[in-house]
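What you see is the complex with one protein chain gone and the rest in place.
By written order: A and B. Residues from 1 in each chain.
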Amino acid sequence: MSSRISRGVERGVDISLTVDGQAVPACAGETLATVLLAMGITTFNRTRHGAPRAPYCNMGVCFECQVLVAASENDEFHWERACMCPAEAGMVIKTGAQLSAEEPGHGKD
Amino acid sequence: MAKTDLAIIGAGPAGMAAAETASQCGLNVTVVDEQGKPGGQILRQPPKEFRVANWLDGKTYRQGKALLHRAENNPAINWLPRSTVSGIFPQQETGLDCRFRLLVDSAGKAHSLDAEAVLIAPGCYDMPVVFPGWNLPGVMAAGGIQAFIKSQQFLPGQRFVFSGSHPLQLVVADQIVQAGGEVAAVLFAQSRFRALELLRQPAVVLQNFGKFGQTAAILARLRRAGVPVRFQQTLVRANGDDALRSVTVAPVGADGLIRMQDSEDIDCDRLGVCYGFLASSELARQCGAECHWDSARGGWIARHDEWMRSSVEQVFVAGEITAVAGSDVAAAEGELAAIGCAAGLGRISPELAGKLAGPVRRKLQRLNRFARLLGALSWPGAGLLDQLMAETATVCKCEELTVGDILGLLQANPHIASVNSAKLLSRTGMGLCQGRYCHHAQTRLLSRQLGVPEPAVGAFTARFPAKPIEIGRLANLDA
Partner (left out) sequence: MADHDIVVIGGGLIGCATAYYLARSGAQVLLLERGQVNQGASGRNAGSLHFQLEHRLIQNIELDVRELEFYVALAKIAIDHCRGLESELGCDLQVGMNGGLMVAETPDQVSLLKRKAEVETRQGLDVELLDGDAARRLAPYLSSNILAALHCPHEGHSNPRLLTPAYARKATEQGVQLLTGAQVTGINRERAGGKHWRIEYRDQQQPDRSQEIRCHAVLNAAGAWAREVGALANLHLPLFPVGLTMNATEKVAPCVPHLIQHVGRRLSLKQTDDGNLLIGGGWSARLGQQHGHWAETAAPEILLDSVQGNLRAATEVVPMVRSLRLLRTWTGTTAITADHLPVLGEVPEAPGFFVAAGGSGYTYGPTYARMMSELMLTGNSSFSLQPFSPARFGGLNAFMGQAG
């Protein structure tokens, strides 16, 4: 299980976002990668053949950590690299477990 | 539409040093970087919402932090954070009065940036190593784990194992232990004695005494914390169904062969892979800058002259894309490139440029001696990487192609002799990472298959856009 480092660290203000239908607390300034790993999510997305994927490079190169993100309930979902995307209050996120084969990026076999 | 004299791609040590020097020489400078704050990966800053006491306190970071502080507070430097340069287009034939147009993808919006000269300093990324299970959630680049700690103040796991050949893994393991995490083992594929070869070069030791001291201190701290640092051992497989549960490791014999019969499993929930780095030479290759192959120093790296000029006029290169050599070399190269650029654009005289460049070049020479040696000692050797590439291991993670798939295609199509042809037939390199993660392994597989050296099979053509970009943003760009 991952953990936030607390000694000598003052994190951003508390915010709340929705991950796979569940309200999740986070701190301003955290990336979605941090928020999801802190929740214990290990599968960020699945390949078209169903293989689980999660952050690898944590610097925006590998695209392994992408998740579907909408700015709010009423917005469109876009793929974002979780490691490059700062968490914002009210965001709605869908990860691996919730992605059906019909989502963009998950084409047929 | 924005305009600048010098567009600098990358806000790491090379980019920051170049920006500082170029602005001192009177150039209007714009630095484009993908992260929210400057510093690059070596000084990956916490977000502005965080307050971190004693951030990167060690001696290793002292010089870099001083540069970062000066650069961030320099009002003459324009920063474009959270922005990706998708492409560099020469404009000399389209009637615009600027030499280059850069297409910049900033969060939510694409725009153009016109520049007289470009410095490409995008750094490097952890070399992907192909072994069974490397895509399993829980396996990460050691540099990626470190970025969580440095920037997000976050330990992405409970029990860590590191395996590789590069000393960075010692630094990361140390940072984890200091943050209260558990490191089950740090494994080096090389023998302990190979590391000692550095010490046989007295001049290098004397000139880089500080670095040895820091490494010794890290080793002492790890020993006190009970972290085993083992030599001649390597990861061979990551185990788990949907997430990492353990890593299988095995000894490496004096003959360089992995002894699978003596393998053991180490339980962990986070594995850091640390076999070196690849230069991010995509933009350089995309705009036609010549590159050459160096296995131990970043794969395809950009050629340059004594002013860090690439083979394309007014395109400069600095930092890891000229050879992976660390932040001190990068900063010196950035400085040199800025001086060269200022002279090239006529902002300073050739005499002044020569005078300014002299001490930088001497410093570079000294730093490069150490970097070269470190690079050679940290390179695991193609033979070791080949042994890790089991038939079932994934080569192209985006298209889900295994070593066996690729070898099968190569056998069925014996006329294939370049990585580009192999890409076209197999789809390796056609996914979201645009080949960054399969390039090295694909090069190795093909060159091995044909019995030719790696450069003979060529590089993937680096295409526009440098990173995927949303079409709506690109189509509606008002240039």
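In this text, a contact is a pair of C-beta atoms (placed from the backbone, for glycine too) under 8 Å apart; a residue touches a chain by one contact, two chains touch by 3 or more.
Bear in mind the structure is a predicted one, so any value in this text is a computation, not a measurement.
All shown chains touched by the missing chain in the whole complex, by label: A, B. Interface note for the absent chain: among B:347, B:448 or B:463, the touching residue is B:463.
The missing chain, though absent from the display, is touched by one residue of B:352, B:407 or B:432; that residue is B:432.
The residue from B:171, B:291, B:389 or B:416 that touches the chain not shown here is B:416.
Touching residues on subunit A toward the chain that is not drawn are 48, 76, 78-79, 101-108.
Touching residues on subunit B toward the chain that is not drawn are 87, 89-90, 93, 101, 103, 399, 412-413, 415-418, 420-421, 424-425, 427, 430-432, 434, 461, 463-465, 468-472, 474-477, 479.
Rule of thumb we're sticking to: only the chains that are shown with their structure count from here on.
Centroids of subunit A and subunit B (each the mean of its C-alpha atoms) stand 24 Å apart. Chain contact summary for the complex, subunit A toward subunit B: residues 1-5, 7-13, 27-31, 33-34, 37-38, 42-44, 47-49, 51-64, 66, 78, 83-84, 86. Listing the residues of subunit B that touch subunit A in their complex gives 34, 36, 41, 44, 46-54, 82, 125-126, 128, 135-141, 143-145, 147-149, 152-158, 179-181, 242-243, 269, 280, 397-398, 400, 431-433, 436-437, 467-468, 470.
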